[in-house]
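Removed: one protein chain of the complex. Kept in place: all other protein chains.
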Amino acid sequence: MEVIITICLGFMLVFAIVAVMNKSLLKSAIALALVSIFLGVILYLLTAKWAAVFEVSVCSGLVTVISISAISLTHEEKEQLQKKYMDKRRMAMLPYLLILCGFLLVFIVLTAKIQLPYDQLAEPSTETLSEALWDNRQADVWGQIIILLTGAFAVVTLFKEA
Amino acid sequence: MRALQYVSMLFVIIPLTALIVCSLIKRSRQNAAFYLLSAFAAAQVGLALYGLMLFNSLNISEYSFGFHITQAVADVFTLKPASLVMLLCIGLVSFTSLLVAYKTMPANKKLSYLRLLSALIIGMNGIVLVNDLFTMYLFIEIIGISSFVLISTTKTEEGLESAFIYLVMSSLASIMLLTGLAFIFMRTGSLKFEYLIAINNTSAEVSQNALTYLSYILVISGLLIKTGAVPFHSWLPDAHQSADTSVSVLLSGIVIKAAGVYCLMRVTDIFGNLYAIRLSLAILGVITIAVGAMFALHQNHFKRILAYSSVSQMGYMLLGISAGGILGFIGTMLHIFNHAVFKSTLFTNAAALHEEVHTLDIDKLGGLQKQMPITATTSLIAFLSTAGIPPLSGFWSKLLIIIALWKANFIGFAAAALVLSIFTAAYFLRLQMNVFWGQTPEHLQSIKEVKGTIRFAEIMLTIITIAVGLGFPFILLFLEASGII
Amino acid sequence: MNFIELAILTTGFLLILAGCYCLMRTYHIIKILIGIEVAMKAVTLFIAYAAHINGKIGLAQSFIITIIVVEVVVAVVLAGISLNLYKKYQSMDLRNIRKLRG
Partner (left out) sequence: MINALFDIISNNMLLIFILLPAFVGLIMLFIRKRFAIQLAVLLLSSIINLIAAYTLFASESFSYVIPFASFGLDIVLVSNELSSLFIMLVAAMFLFVCLYSAFYLKHKKQFSVFMLYMYISLAMLNGAILSDSLGIMLFFWEGLLCTLLGMLLINNTSKPKAAIKALVLSGTADLLLMLGIILTAYQAKTMLINEITPIKIQGFVPTLGFFCMLFGAIGKAGSMPFHSWIPEAANDATTPFLVSFPGALEKLAGFYLAVVVTTKLYDLRPHSTISNIVMTIGVLSLLFAVSMALIQKDMKRLLSYHAISQVGYMVLGIGSGLPIGIAGAVFHMLNNAVFKSCLYMCAGSIESQTSTTDLKKFSGVGKCMPITSICFTICGLAIAGVPPFCGFFSKELLFDAALESNIVFYIGALIGAFMTAVSFLKMGRAAFFGKLKLPEEKKISESEAGMLVPMIALSIICIIFGVFNTLPLDTLINKGLMFEKSFSGWPHSILLVVISLVVLCIAVLDHLYGSKKSGSALNAADHIHYAPVLKTIYSIAERGYFDLYNQMNALFNVFAKICVMFERAVSFTYDTIAVNAALLPGKVMRRYHNGSLGRYLFAALCGVVIIILIFIAVLV
């Protein structure tokens, strides 16, 4: 399992770099969707199955749809795009930066012997998602409903003509 | 106890009802919704005062409640005297905002404004009632999203731009906040306040972990962005300047405090009042006071000066939090309340000027004392209160904060806070001189004093400023009796 | 710290770095959305792994689902604002949109 997770992490990083650096926005959006999908796989392997479903369907699906529709509604000339935004040039440092920071991070963690902050404080619980959400986190449910309603108002307000 | 149960539930139910009513109502009936929401906001003020009295008579320090649909549902909200003070401010500022919006908001935007306002009120009520870090994050997001849309409601170029900047900055805040929360969650397995406080009080030595400290830093930085502390403040002046004035009242009056300062206060408490956290808040507080004031000295837009003044005042609240202890707590709460009152007054004055003169550029204004006496006087009183001149309300909260800093051994910071209050006086004097004093230019001779709801709001808030300043001893005694102190 | 912990920690922070770098360097509005999303993925990863360590997987799933809902709403609002900006400026270039200064 650890091997698959590691491979997925690697893919996530690679596609994240693609999403950030690519000059074509469409490809960026698709790379982002791929990042989401690999994250979904990792979530599945970490036994967060409901979360994995949401991640794959909503994040890699809905957010991609939103960004692609935004891109297509506001399209600019393609050649102009590359000249104007210079994304590739401006982001050229990113891979090197990431490699450098990655090594630095690993170095710091290993030399300073930093542990993940886990104190055995919490007892493992068998609480399922529905119990957690509906019984113990009622406020989150209220919050989700309200935030969706707010989103709906936002759509009404922002997309309405004039 | 029964009364307290109903009161506390009403704080959730009232704005929820408002939200549902506003989402269902027809556009032709929007004025009815306006009156309803105003009544609700006023009711919230009354309920908060009543709640404080109940706490006083019941002699308890907090009250947990939830909506028990089945037996298994846990208590998810906690009411404290401090949250009642916040609820009072929320009600008051929302009421003011409604009074201002009645005049300033274009008719075709009114309904969206009402809907988003009720969502915003739910977010703010939620944030002061929650007892869980993650739920706190969720309500911060609700506040954030409704604010972005409220700022861009008028769809001016400036409004959209500032909403965009605000959105990106608060996304950064969310990322920091959530990363921090993830590590805290990793360590403790729960994000409930009481649980975290218990852990931090019992096992101090286990927290000696670099990632735990990193998580604290990230959570605090995230909240500082929401507060608008320097150097996290860049979004704040833009947003406050370009939103409709009724929205600026909300943003400056309560949003940055509910989503920023109040949460910081809770979080500092939860993290065990670490010296490192308090020191960083104190240093950033002084920087914020100084830089905010220096920026304010150079602005030419009435609302932008007020926005930078808000930045500067946030610094005092950060200092109050960093002082810690009961005195710092009281000082910060009172400063939140006072700032809510006097900054709303000043923004209401801005609305009055905009209604009558149609510009907020202070170079084009001047000598309006004779033409708009009420606006000029209320602005002067609010300014004196901001500068901390007794016996107005602002003096007391600043005094308490400075005494608290002194007692917490932050003597240098206390002195800095004292000295930097000169700047406050400086930029407000400049404002007052350029707008209200001096010669009246030719084209402003025919200006009339503003009428209706805006005038009412100005007078109401000024009376509160003066009354709180004069009646401060009694307020402090009452707070002492009701168990906040 | 074992290998998998180190891998997740490093990848997470690098993703956040990539996202923030994108936010700081790009001139395109939609790229900003992509930067935010990339960083949010790292957050989700952290929370899921936290639950994997301390065994509170139910709780963590409720967190993740809530975060996803928030993410979507933020994306919608951002898209809405950027469409409006496009209508005003006929461009998605952030360098044009600098009216507020000082």
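Letters A, B and C mark the chains in the order given here, with residues in each chain numbered from 1 onward.
Following the convention adopted for this analysis, a contact is a pair of C-beta atoms (placed from the backbone, for glycine too) under 8 Å apart; a residue touches a chain by one contact, two chains touch by 3 or more.
Every value quoted in this text rests on a predicted model; they were computed, and no experiment measured them.
Although it is not drawn, the missing chain touches B, C when the whole complex is taken into account. Screening B:M9, B:L49 or B:A425 for touch with the missing chain picks out B:A425. Across B:S221, B:T345, B:S379 or B:T465, the residue that sits in touch with the chain not pictured is B:S221. For the chain missing from the display, the contacting residue among B:Y50, B:F67, B:Y195 or B:W437 is B:W437, taking the whole complex into account.
In the complete complex, the residue from B:F11, B:F40, B:F134 or B:F232 that touches the missing chain is B:F232. Seen from chain C, the chain kept out of the figure touches residues 20, 23-25, 32, 94, 97-102.
Contact between chain B and the unshown chain involves residues 161, 165, 168-169, 172, 176, 213-214, 216-218, 220-221, 224-225, 229-232, 234-235, 237, 275-276, 279-280, 283-284, 291, 294-298, 327, 367, 369-370, 384, 389-391, 395, 399-400, 403, 406, 414-415, 418-419, 422-423, 425-426, 429, 433, 436-440, 473, 476-477, 480.
Note that only the chains that are shown with their structure count from here on.
Judged by the touch criterion defined above, the protein chains are all mutually in contact, each touching every other. The chain pair sharing the most C-beta contacts is A-C. Averaging C-alpha coordinates per chain places the centre of chain B 27 Å away from that of chain C. Centroid to centroid, with C-alpha atoms defining each point, chain A and chain C lie 6 Å apart.
Centroids of chain A and chain B (each the mean of its C-alpha atoms) stand 32 Å apart. Touching of two or more other chains is recorded for residues 114-116, 118, 121-123, 131, 136-137, 140, 143-144, 147, 150-151, 154, 157-158 of chain A. Each of residues 134, 138, 141, 145, 148-149, 152, 155, 183, 186-190 in chain B touches at least two other chains. Those residues of chain B lying in contact with chain C across their complex are 134, 138, 141, 145, 148-149, 152, 155, 157-158, 160-165, 167-168, 171-172, 174-175, 178-179, 181-183, 185-190, 237-238, 241-242, 295, 298-299, 304. By the touch criterion stated above, chain C contacts chain A in their complex at residues 1, 3-11, 13-15, 17-19, 21-22, 25-28, 30-31, 33-35, 37-38, 41, 44-45, 48-49, 51-62, 64-66, 68-73, 75-77, 79-84, 86, 91-93. Put simply, chain A touches chain C in their complex at residues 2, 5-6, 9-10, 12-13, 16-17, 19-20, 25, 28-29, 32, 35-36, 39, 42-43, 46-51, 54-55, 58-59, 62-63, 66-67, 69-71, 73-74, 76, 84-87, 90-91, 94, 97-98, 101-102, 105-106, 109-110, 113-116, 118, 121-129, 131-133, 136-137, 140, 143-144, 147-148, 150-151, 154-155, 157-159.
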